[in-house]
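The other protein chains are all here in position, but one chain of the complex has been omitted.
Going by the order they are written in, the chains are A, B and C; count residues from 1 in each one.
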């Protein structure tokens, strides 16, 4: 259970890191959306490994095939199935991890839950699963585009280095996806230094929803905030999520934190946006602003203390090539999840009034 | 849509702040749980208004009636319906808010979404809705107790004052529910000072799951982390959630952040608990540690700038008596939501293996 | 689990036959529907006991209260909660049934499933649960009315007597709700005769959806046919359901059974309607025609052989006053369920195209 997300626009991902293939099935994609496989491939390229010196040099072709739900370049309303085949990955390097639990990974908890697990590369718990989310996100983005809305994200902070300036155009110009080129350069240095020290860095991804119409979000448990939180915290390596001023509001006062309303061009607007675009769990029309805490990669090329399935102490050295920081590659995943939440709520909202 | 939460243990809350009644229906409560209405009433007393000088002096009787699903003191497996009638609240003070949007509240967004709204006391968006969550939480706690698990929470921080010591026994001894009596006294002072300044304070609630068995959580989207995040961010006034070290992991390193495994008494344990009791979205058996950011109460007794439904500028003064900080009363709600998530996952986990 | 139905328009019923109250919570009711409690009461009167000499003379007031989701005469989009209190029913006559299983009833199976059960009047398995369905159906009918569609039903057959003529206006003129007044009179006689023989009769309810727009139904598992079948077979005492020519198609030929298409007034129509208004699980715009088999009431005032919870043989005589045939009172329930299915699919269909 638990591999599906969404009520109308509903995706189900499947596949293991070293299994034959991975994929996603998306139900509830409205008919009539123009799509081609290149749209998906372009987005997948942003989360690919090996795209720069700050990502793992592994090579995954990630070629997407659309197997259903699209006919003559447009969606039909039928479930959309998208698949990618894993190339013949060398799983032998995981042989020595078959019975041992890597710290920071899901090895132990999957074993505790299921008794039986695919230990190769994390199996189902691998972040490779997010491939399908990014593919599904392309459809979600197109649904949002139909009302003029879009999402975009960036690395706000890596290894304690926070951006100080903001230029949206800068984001895709640097390999860490930071809107501040100076901070970006420092982030790159920090990542490469951590890599040399056989260590890894965490960071914060910020994502925004722009031109999102007011009214999205379903009280009470499917508040926009709640679904965003679920979506973000379902991404591997995330440990926190906040919206608008987030944890800073805990130290603020009502008189400062409330966003005053005014009218502009026939629309209700707020002077400030402490709330991050959502009031009472429903979008206000202001920018949706979300930050996601990403932990440092658990796979570090150092000796670590652990135990095996027989509860015997073991010392392990996790081999393989891993991202010294997953933040840059997490950006398109975080974006995809925000797009998916918003697209689903946009479709749900069509039933809000008689 | 969106008023239900959970897959097996599934609650649906209903009711408006100033409607005739509020309630909750809980499906999937296993048969055979011993319960009496007093168990529920005791827990509801912890979220009641008027319980101390730091909460609103409003008076709500909050008397719970169990209308179904319990027979001769035990649950039957049928849906449990619990109700409370609103006393004849004076709604007239809201008359002047019928067409105007209070800053920080859901007035505008509900109007944008539905066109038609119950403006009295926030209607459906009122935090009064959480009554049903606390009532449902009592059943969830009993499910957890059947495996020896429990949840408890406290105010970790209010108005920028953070607890410095921890004594679980202190929590219910002070009116802000802080485990540090010194910090508690300072928090009380801060709240009363804010009240005199017609202002309000936010804070951080921390909640823990103790003796939670390993294996709870359903990959991929129903990770324990993801469901906790949804649950917490569905509570009114929440703006952020983090698990374990949370946002601090963004500034950490893999070598520090990984929790090493060891064996103790035939169980797999971790030396540290940066992860907050969850790995790969599944409980590890260590304490589950969650923090929730609570914004300062939006209702402050000051003049605020806003607009009305005709987009005309308006100055309003929100009357009525409100909590200068909802943090102390949020504690039992946050606890209830964690208990609900864990109870549902515990029941789901019964199907994990053949 | 299992007390909820629908994806967008989603009802959850709760309550036991002899508990304090019964009710229904409906999520996903679009905002802006004009409703008053009298609309609901009028429909509930059609399923009430004691309405005629062919129904049980028990008296249930069935007074409905709307507790949420409606404000100033219109729905708000919030969950609608409707409740009725059971009057002080005399449960003492069920005391001797506490440990014994009535043939044809759910006593044994609930005991087998839950171990613990409310034995009074069938508890949760009582047909009294359908009260909430009829109440919810009123909202569904209003959603259908917004596109000009409606549902109506009638007794097609009781005790082997089948209607031979059809006049819709006759349906509510006779106490068995048969569109053929001659057959109706015979049905009444048959029911009264069965009653005198301490026996009971089954029958067939037919229900039609009129002016239902084409396009309703979600392939693959949520076909219109499939959801109708689930809805109907979830009503107590139903044992079969068929659509259009139903079981007769099993003896037909493709050349006869196919409905030829033609165009009329800019619409695609079919010359015949063997299919009963659905093709490939999606409404065609032709009348939806459904028949439901209702078994004879299980409670008959005769001695019956059974066993008790200790597996000891017992002879029981089920006391209490019961409908000698539930078919007339099943008509509004069957109608309600068809309306609910169609309303939900109508709302879902709003998301069918971009």
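We adopt the following convention: contacts are C-beta pairs under 8 Å (C-beta built on N, C-alpha and C of every residue); 3 or more make two chains touch, one makes a residue touch a chain.
The model shown is predicted, which means the values in this text are computed figures rather than measured ones.
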item: Residue of C:45, C:63 or C:112 touching the missing chain in the full complex; value: C:112
item: Touch list for chain B against the chain that is not drawn; value: 7-8, 28, 30-33, 75, 77-78, 142-143, 146, 219, 347-348, 350-354
item: Touching residues on chain C - with respect to the absent chain; value: 1-5, 7, 13, 101, 103-106, 108-110, 112-115, 122, 124-125, 129, 157, 159-160, 194, 198-204, 214-223, 225-234, 236, 238-247, 249-263, 266-268, 270-271, 275-276, 278-285, 293-300, 302, 304-307, 311-313, 348-349, 351-353
item: Those residues of chain A which, in the complete complex, touch the missing chain; value: 1-4, 8, 10, 12-16, 19-23, 25, 27-28, 31-32, 65, 67-69, 71, 74-81, 83, 110, 113-118, 123-124
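Note that only the chains that are shown with their structure count from here on.
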item: Cα-centroid distance, chain A relative to chain B, in whole angstrom; value: 26
item: Interchain centroid distance [CA atoms averaged], chain A/chain C, Å; value: 45
item: Where chain B and chain C are represented by their mean Cα positions, the distance between them in whole Å; value: 38
item: Sites on chain A at which at least two other chains make contact; value: 7, 219, 348, 351-353
